[in-house]
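Here the complex is missing one protein chain, while the rest keep their positions.
In this document, chain identifiers A, B and C correspond to the written order of the chains, with residue numbering beginning at 1 in each.
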Amino acid sequence: MDSLIVLLIPLLPLIGFIISGTLNKQANHTLINGLTCGSVFVSFLLSVILFYQLQSGSAPISYKLLNWIYVGALKLDLSFTVDALSSIMLLIITGIGFLIHVYSTGYMHDEPDYARFFSYLNLFVFFMLLLVMGNNFVVMFVGWEGVGLCSYLLIGFWFKNNAYNDAAKKAFVMNRIGDLGFLIGMFLILNKFGSLNYQTVFDLASHAATNDPTITVICICLFIGALGKSAQIPLYTWLPDAMAGPTPVSALIHAATMVTAGIYMIVRTNVLYTLSPDAGFLVAVMGVATALFAATIGLKQNDIKKVLAYSTVSQLGYMFAALGVGAYETGMFHVITHAFFKALLFLCAGSVIHAMSGEQDIRSMGGLRKKLPITHITFFIGTLAISGFPPFSGFFSKDEILAKVHEYNGGFMLFTILAITSVITAFYMFRLYWLTFWGNFRGNSHQASHLHESPKSITIPLILLAVFAASAGLIGLPHLFHAPHLLNNFLAPVIINAPTLEASASFEIALIVVSLIVLALVTYITYQIYVAKARIPVADADEKGISKWVANKYYIDELYNALITQPLQAVSTFANNYIEKYVIDGTVNSFRWLTNTGSLLIRQIQTGSIGLYIFGIVIGIICMFVFKFYLA
Amino acid sequence: MNIISEVGINSYLWLAAILFSIGVMGVLFRRNAIIILMCIELMLNAVNILFVAFSVMHNNPAGQIMVFFIMAVAAAEVAVGLAILILMYRNMGSVDIDTMKKLKW
Amino acid sequence: MLAEIFSFKKILPVLVFFGLATALYFNFNDWSTYHSYFYNMTTIDNFSIVFSSLLIGAVIMWLLMAGSYYRDENKITDHLAIICFALVGGILMTSYTNLMMLFVGIETISISMYVLAASDKVSLRSNEAGLKYFLMGAFATGLLLFGIALIYGCTASFDLGVIAGYVSAGNLPQMFYVGLILILSGMFFKAGVIPFHWWTPDVYQGAPTAITAFMATVVKAAAFASFFRLFQMSFAGVAGWWIEILIIVSAVTMIFGNLMAVSQTSLKRLFAYSSIAHAGYMLMAIIACNDMGARSLILYAYAYSAASIGAFAFLIILINQLQTDHQDALKGLAYSNPLLAIFLAVILISLAGIPPTAGFFAKYYLFTTLISQGYVGLVIIAVLSSLIGVYFYLRPIIFMFQHSNVETKLKISQSSLAFFALVTLIIVILGFMPQLIIEII
Partner (left out) sequence: MSESLLLLMLPLASMLIVAVYNGDKGLLSKGAVAASLISLLASVYVLLTFNSTVGFQSVSSYNWIPSLGINLSFGLDGLSILLVMLTNFLTPLIILATVNREIKNQRAFYALIFLMQFALIGVFTTLDAFVFYVFWELALIPIYFICLMWGGKYSGAITLKFFIYTLTGSLFMLTGIIYLYLQTPGSHTFALQSFYTLDLTAQEQSYLFWAFFLAFAIKIPIWPLHTWQPDTYTDAPTAGTMLLSGIMLKMGIYGIMRWMLPVMPLGIMQWQNLVLVLCIIGVLYASCLALVQNDFKRLVAYASMAHVGLIAAGVFTTNIYGLQGATIQMLAHGINAVGLFYIVDIIQSKTGTRQINELGGIAHNNRLFSILFVIVLLGTVALPLTNGFVGEFLLLNGIFNYNIWFAAFAGLTIILGAVYMLRSYKSIMLGDIASPSSKFETLQYNEKIVLSVVAIAIIAMGICPQYFINLAQPALENIFQLSHLHN
């Protein structure tokens, strides 16, 4: 019976997608809500049932739909298994997914293409479930690209505006670049282990030699895939532009679920990563670099969603750092907590934008705490969680990462950078908080009149998420408090012989104390700057020096443009106009020209005078004589 | 006793060859159609000489019979040729072959 | 053979038609018997029968086609007489075993051709064509005779069998080779291959179209038949010596023949040059001078003459009604009278050698014989030149099928349409069932 549940979980959102996809514009909203939110909710319930079954120690449940591609050694079938790791991801996806569905019933209320939006959301949930529940790499890849497709559709949802279409196209292409790396990685695995099913691959890998060169290359290729999907250093520019999509989309896809796919993939293949330490080191370094880099950009952003986008990139950097050093459970722990508070922050931002009737620039907001009390409180809880104040979830997961990174040999350098980044994170989060909710209102009169608290359907999810954001830390209490680390032992069966990094108790206490002090200091300083002195960030045009450089996101987009798109365009136009026309076509046409002129020339010898003709004959005979008697 | 064995076939061969080449030269260099006609006849007669010489050398009559054939055919040929020349003269007013240059390329 | 023609005009064509039909019938019934006439100057063996039936068939088709040519002329009897006279010469050329008979055959066919070429008194072009053909023809016959004389000098006989015996005896004198080259050049002239092709374009264009059709089919087929018969029967022994010449000449003919045809705008001259090119292909058959070569020559001759009769028939109609043979006259033909366009397309495709037609099979069979003899290089040249060929054969098709706005409607009588249908049928049948001819020999 439970294997049927495994099939039902992805099936329901698919059915929701198909039905609401076919409904035309006039279908009433309650029908669509019932259908789409209902399907996600039922999947949530089913995954909770599975979670409890797994909790009580049952073996992973799997269900084989059909055998998909059987060619030579490749035995691929569409089959799903739910084990500890995927059940957690299931909970996140369906849980937060459901909340966001409810949220968007309110947020997208007066949107003409209502049905289409919800069908895309359901399709996204379907592909995400596919990604998480697949029991071989190709099914994960199916989910992987499917999710990329949905993010393309959802980002470009308001397709009337061409800028949004470009952002959608950019997101899809960037993901595709990552997917190429993933594909090459899959071929390497197939080539080395002869199959793509997790089970066989990990059994074979577990007794392969460490530092085996192919496994390192596999890990690097898979990591490239993760880079594309989870927007790390080279391929992150699509995430900020992806904010062009409606806010629930940013919350669901670009905060909670899709971007964590890369981390899920690395945790799933932890066996390989433990076997190649230097791949792990590369992951850690990239993670740390992204964290720092994105955090600095976040400082100077003035669009509420852009700040949150860069904070997501930096938090993902944290997670990758954890995975790099081998602390897979900590990485997952941070994924869970981050999902809650980042979704919360995005939804609050959504309700702020909703209230400000579309205004996203924080410079023209301020003092909203009176008009939007619930949003204000929930946003404040989110900010506390993300910057790592003790009782909230962010504190536990971030400190655990800091502790684990510290223990990693040679990790001191990484540790310091991460510490600095957490300070910067706290700084820009509070900057955002003060500027939007404190000080006096800077918007125009129309917005002021329109300001009102969001309706029930928006605030309830906010409250729920705030509760989770606050309490999520409990599932992974550090040893200091001698409580069992619930998450670690739940994930134990999935993580195989990972390195044990236990921070000494004294170090943890020191860490907690220091982080408390620093955070208090940061809140005070930011309060002074943005509320007391009310220093409003200056308009983009007249930024100067470094801050100008940072405000424009280090000109990364322009750099990519100059490095890749421009030369590619130039090469193609050159090929199209010159090579195609003259070189290749030219050679072919030259044959035609050759025959034409050749025939015109030869034609001339038919002069028509008989004397010449007979002369020609005589010459012919003479040649024959010469040829026969003197040459041959 | 036949004269050929005394004088030797080569001299006849040379004679015929020389006559033949004179005929060819005539056809090549002369412009007047009638002269060309006559040179062609010369060439045919050179061949006749050769035939007769060889037939006597092998003393088998076939060669001489061939000569008759050639003469008959040559006559027919000349008749037709002259008819065409008259036609040409009536149309072109001259017998010079260079006037006949319309069909070219 | 054929009774002399008496002068009763109306039923004349019908009479001639029956005469030829009976000749064809007799021809077939003494199949594969081997008896010779005129003190074994001529023999009837399968090779000669197939070729003579081809010639007779071609003349019958010619009669059907060239109705307009001889019906409105008053001197109808003379033309038909000369045509039949030329046919006699042709049959002689295909079934001789004696050089003397070869000479007689060649002369009969050439002289009648001189007359026919110049037969259109009014047009200066026909006069010029006649003159040119006469002068060069006579010159070439002179060469041929000189060659025959030298061969006779060495072998002391005209009979091909004796010559073959003499040749196989070995250590031939220098004179023999000189004679051989002269005969070769004479034959080349009759076949119309490159070093000796000068006359073909001008004469074909000058002569009235019906006569050009006759020349392109009957005369060329007879020339190649005699060429093949002579070299296969008598000079096969010394083949290694003359084959090199043939290879070079045929290669040059194919390439230059096709090249010259590319830039022609007048259709008549286009078909003249294409006949040179096809002469090059037939020459290839002679290179492989075994019975397989014979079969490919026959098949090629059949395919080529069928196609060119059809082509020239179309030209006759075109010139009679539009007074021009420029290729633009073909514009939009597919839309004005589609059936005619389809027939002409099939004919052109067969000339170009594209599969479903007889032309393709002939070329294919030719290539097989040559590759089996090991001349792969020559085949490659043949392939390239046939490509050039496709280039200019398709141009009329493009003109016909593309410009659909011209409304010059050619008035086609039912009978000529039936004739075209017959020609196309022959081409397609030969394309699909070539074994009719190949298995004969």
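Following the convention adopted for this analysis, contacts are C-beta pairs under 8 Å (C-beta built on N, C-alpha and C of every residue); 3 or more make two chains touch, one makes a residue touch a chain.
Owing to the predicted nature of the structure, the values given are computational and were not obtained by experimental measurement.
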{"item": "Chains shown that the absent chain touches, full complex", "value": "A, C"}
{"item": "Options C:Leu172, C:Leu394 or C:Leu417, residue touching the unrepresented chain", "value": "C:Leu394"}
{"item": "Selected from A:Trp68, A:Phe202, A:Phe281 or A:Tyr560 as touching the chain missing from the view", "value": "A:Trp68"}
{"item": "Contact with the hidden chain (one of A:Thr30, A:Ser56, A:Asn162 or A:Ser445)", "value": "A:Asn162"}
{"item": "Subunit C residues that touch the omitted chain in the full complex", "value": "334-335, 338, 349, 354-356, 360, 364-365, 367-368, 371-372, 376, 379-380, 383, 386-387, 390-391, 394-395, 397-398, 401-402, 404, 432-435, 438-439"}
{"item": "Hidden partner interface residues of subunit A, rising order", "value": "21, 66-72, 74, 78, 138, 141-142, 144-146, 149, 152, 156, 159-160, 162, 165-166, 169, 172-173, 176-177, 179-180, 183-184, 187, 190-191, 568-569, 571-573, 575-576, 580, 584-585, 588, 592"}
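Assume only the chains that are shown with their structure count from here on.
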{"item": "Which of A-B and B-C has more C-beta pairs touching across its chains", "value": "B-C"}
{"item": "Rounded Å distance, subunit A centre to subunit C centre (Cα mean)", "value": "78"}
{"item": "For subunit A paired with subunit B, centre-to-centre distance based on mean C-alpha positions, whole Å", "value": "99"}
{"item": "Averaged-CA centre spacing for the pair subunit C and subunit B, given as whole angstrom", "value": "27"}
{"item": "Residue numbers of subunit B (touch at least two other chains)", "value": "24, 27, 97, 100, 102-105"}
{"item": "Overlap residues in subunit C, where contacts from two or more other chains coincide", "value": "131-132, 135, 139, 201-202"}
{"item": "Residue numbers on subunit C that touch subunit B, as the complex places them", "value": "100, 103-104, 107, 111, 114-115, 118, 121, 124-125, 127-132, 134-135, 138-139, 141-142, 145-146, 148-150, 152-153, 156-158, 175, 201-202, 205-206, 269"}
{"item": "Subunit B residues touching subunit A - in the complex, by the definition given at the top", "value": "24, 27-29, 31, 97-98, 100-105"}
{"item": "Subunit A to subunit C touching residues, read off their complex", "value": "592, 595-596, 598-600, 602-603, 606, 608, 610, 612-614, 616-617, 619-621, 623-625, 627-629, 632"}
